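One structure is given here, and the rest of the page talks about it.
The complex appears here minus one protein chain, its other protein chains still in place.
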Amino acid sequence: MTGFSLSAVLVLAALLFAVGLYGLLSRRNLIGMLLCVELMLNAANVNLVAFARFESGDPASGALLSVFSIAIAGAEMAVALAILVAMHRRRRTLDADELNELQG
Amino acid sequence: MSSPLLLSAIWVVPLLAAFATLFLKRDDHLAVKLVHAVCHGGNLLLAISLLVSFLAETEGALPASGTVTQLHFAMDRIWIPALNIHYNVGVDGLSMLMILLTAMIIFAGVFASWGIRDRAREFFILLDLLVAGVYGTFMSFDLFALFLFYEVAVLPMYLLIGVWGTGRKEYSAMKLTLMLVAGSALLMGGILALYFGSHLQTFDLNVLSQYPFPRSFQRLFFPILFFGFGVLSAIFPFHTWSPDGHASAPTAVSMLHAGVLMKLGGYGILRVAMYVLPEGATEWFPWLILPIAVNVAYGPFVALRQRDLKYITAYSSVSHLGLVLLGLAVCTFTGIKGSAMQMISHGLLTGLFFALIGMIYGRTHTRNVDEMGGLMKRMPFLGVSFVLAGFAGLGLPGLSGFVAESTIFLGAFENPSAVVRGCTVVAILSIVTTAVYILRAANRMLHGPLPERFGTLTDAVWNERLAVIVLLIGLFGMGLFPGWIADALDGSVAPLFNNLVRAVVP
Amino acid sequence: MNADPVFLAVAAAMVAGALGTALCKNVLHAALSLVLCFFATAILYLLLHAEFNALAQTMVYVGGILVFMVFAILMTSRLGEKDLESGAGRRAAALLVSGAFLFAVVQAVSGAEELLSLRKAANEGFASFGDVGRLLLSPAEGGQLVAFELATALLLAALVGVVAVARRPAPKSDPEEEERR
Partner (left out) sequence: MENAAALPFALRHVWIVLALPLLSFVLNGLWTCRKKESWSGPISTVLAGANWIFGTLCVWQWWKASAGLPGRSMVPWSFDWLTFGQLGTFRPLTAGIGALLDPISAMMVFVVATIAFFVHVYSIGYMREDPARGRFFPLLSLFAFAMLGLVLATNVFQMYVFWELVGVSSYQLIGFWYHKPSAVAASKKAFIVTRFADAFFLLGIVVLAWVVRSFDFSVLNSAAAAEALLRPVSFGFFEAPALPVAAALVFAGGWGKSAMFPLHIWLPDAMEGPTPVSSIIHSATMVVAGVFLSARMFPLFSAVPSVMGLIAFVGAFTAAFAAVVAIAQQDIKRILAFSTLSQIGYMLFALGAAAVCGGGVLVAGYSASMFHVFTHAFFKCLLFLVAGSVIHVAGNNMLSCMGGLRTKMPLTYLSALAATLAISGIPPFSGFWSKDEIVASAFQAGHPVLGTVGLLVGALTAFYMFRFFFLIFHGEARSDRSHAHEDRWMTFPIVCLAIPSLCAGILAKPLFESAFRPRLLPWVQAVEGTHAAFVPVAATLLALLGAVAAWFLYCGPKADVARALDAEHRPAWYRLVYRKFCIDEIWLFVVRRILFERVAAPIKWFDRKIVDGAMNLVGKSVVLAGWCVNALQNGSLATALAFAAGGFILVWLLAGNLFP
């Protein structure tokens, strides 16, 4: 049984999430942003598993929840990347700043 | 007796007229105007008959000692049970006279706007909506219904000025409507405060007026109601919509607006603000008298420098409305009665002024006083009526202006406080500047040499004569025989004054 | 805290991988550093005795998603294209926001210290394959079979969607097609 405590894992996950957030906000390449989103999702899963491990009355379903989240993340990433590829084919660029048709 | 239904019929008839015009063909102007002439003529007769039976009822009545307004032709139906909102309609002296005034002005307005060509149907429908709103406000004694009719009266103004106006009509329409709606927003707040503050869950004015609101509540909500209504009667800082609005409004609309709608403000203050929150009134009025005095003294000076006739009349309305508010602000019986009379007199007077200006503009196509001259030779009827309206404006005895103004001045002097006394002295001395700008305008326009381009102008045709004569009858009627109006108003001002006095020395 | 060396190493690897993803200018390097981060996470799951998770993590994330990501990167970035550079102000703002977030969460976590330490000891093999498998497929009230079937349906829909979206339009050249390109 390792000596680290739940809060350590939580801090680690928070750190991961923060770095992912930083990357998301500062990157201009859409796929780069997706990577960072992936990172943030991963941080969330770490949290899930950590809580399942340390606290929960029914640890198995905690872990299972994390698995399901991984599955859904996969599906979602697939769709996102497909959209990106289609967008790239139309606009020849993936720069977030140029793709701003939604402005008011 | 069927008269309560007759009373409600007064505001229903214009709506029927509007409904009827829907079925008329677009280019059939005459039919539209005939329908409206008949409807509003009928309404006028209805109003006169109601007035006669009202006077018969109040013949030799003892002076009212209570603090609750006695309503004649009253009718009280539940309208929205959930919120305890009633269709509570009734008439006392002031409301009856204001309804008669509205009937006269809309009747004259219809005949004054006989020349409307483009989209005549929509113009008259909106006019009917406006008038129905005004009638409703004057006769309803339920705050919610009063506010509803008040809004119905204010909102068609935007379209009427925006579409049929002249000059910077969009800007003026927008400005006028925004400021009036801001005022009614304040009103909405005040009315809801009364509804909930009184824990009686009722909108009935007579009931609310008897409820002893706490002094702090009154101190807070009186100014809200006062300025809510005050915006409509062009109180000093918020009067700027009136010159622009009237200058670009078509004739009938500015007649109705200046003649009647601006009186809604004064009427509202009298009927709602002072009647329900007497302590608030007696506490705030010594301070509110200052902007009012500015109103009275300020209007004529600005009118002095105006070139456009409608601006001159608009600023004269600002000054006369200031007199109405002065009459209310002094909280004396004669003062309040005077302000009620001034509402009626100014209604007739401004209605006539705007009608004549519309007619003269229709001929000379300019409202700039300097460009015109010597018109009396070409159009004696319009000239003489303009001079008469001008003299009524500056308070010549024998015409309605003098009777109202002298009552206000006598009433205002009865208030012993120095500030009010000072404002009264200023108001009395401002009749000189009023005379100056009216005579300047009249002389520039009517007298002096006649420019050749106006050589072929024609005098008033039959419908214009009818409109002017109706209003002149009103002016002379009130000016020569003010007795019956004063007695009718006694009955309606007494309860309000007793309520105020009860507040001063509880 | 008695820092457990293995945990620290794994944490360091994870953070390094994360930083790489966030900071590398070249998106490809970012993707690869993400792979490192995911492997470190898998090891962390092992430390937390969540073997099935570790396995799922490595297979789905690293095997599936990241490979797909790399394909996407290669398809969309033309060789020699200059990497996109984001402005300093923007990075500062991003740093500020993420720093505030980190501060907030750390604040919360440290605050609740006494609660967490209490119930630390759970049995070792809690998320073994048998348990998770039984939980996943048993239709009994505790089981997640329904969720499992739904997940499969979702994945199928995503698959079809991806194909529909990303396929190259049919080569027949009808006018509005031409015009749209």
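Observations on the model:
Going by the order they are written in, the chains are A, B and C; count residues from 1 in each one.
Following the convention adopted for this analysis, a contact is a pair of C-beta atoms (placed from the backbone, for glycine too) under 8 Å apart; a residue touches a chain by one contact, two chains touch by 3 or more.
Owing to the predicted nature of the structure, the values given are computational and were not obtained by experimental measurement.
By the touch rule given at the top, the unshown chain touches A, B, C in the complete complex.
Considering the whole complex, the residue from B:Arg219, B:His447 or B:Arg465 that touches the absent chain is B:His447.
Between the chain not shown and the residues B:Phe54, B:Phe107, B:Phe227 or B:Trp241, the one that touches is B:Trp241. In the complete complex, the hidden chain is touched by one of B:Gln306, B:Thr364 or B:Asn499, namely B:Gln306.
Residue positions on chain C in contact with the hidden chain: 86, 90, 93-94, 97-98, 100-101, 104, 107-108, 110-111, in rising order. In the full complex, the hidden chain is touched by chain B at residues 62-63, 175, 178-179, 237-241, 244, 298, 301-302, 304-306, 333-334, 337, 374, 376-377, 391, 394-398, 402-403, 406-407, 409-411, 413-414, 416, 418-426, 428-429, 431-432, 435-436, 439-440, 443, 446-450, 482-483, 486-487, 490, 493-494, 497. Within the entire complex, the positions of chain A that touch the omitted partner chain are 21, 24-26, 33, 96-97, 99-104.
In this section, only the chains that are shown with their structure count from here on.
An unclassified topology is adopted by the chain contact network, corresponding to no line, ring, star or complete arrangement.
By the count of C-beta pairs in contact, the leading chain pair is A-C. Taking each chain's centre as the average of its CA atoms, chain A and chain B sit 69 Å apart. Between the Cα centres of chain A and chain C there is a gap of 5 Å.
Chain B and chain C have CA centres that are 73 Å apart. The set of chain B residues that touch two or more partner chains is empty. Residues 1-12, 14-29, 31-32, 34-36, 38-39, 42, 45-46, 49-50, 52-55, 59-64, 66-68, 70-79, 81-86, 88-89, 94-95 of chain A are the ones that touch chain C when the two sit in their complex. Across the complex, chain A is touched by residues 1-4, 6-7, 11, 14-15, 18-19, 21-23, 27, 30-31, 34, 37-38, 41, 44-45, 47-50, 52-53, 56-57, 60-61, 64-65, 68-69, 72-73, 75-77, 83-86, 90-91, 93-95, 97-99, 101-102, 105-106, 109-110, 112-113, 116-117, 119-122, 124, 126-127, 131-132, 135-136, 142, 144, 147, 151, 154-155, 157-159, 161-163, 165-166, 168 of chain C.
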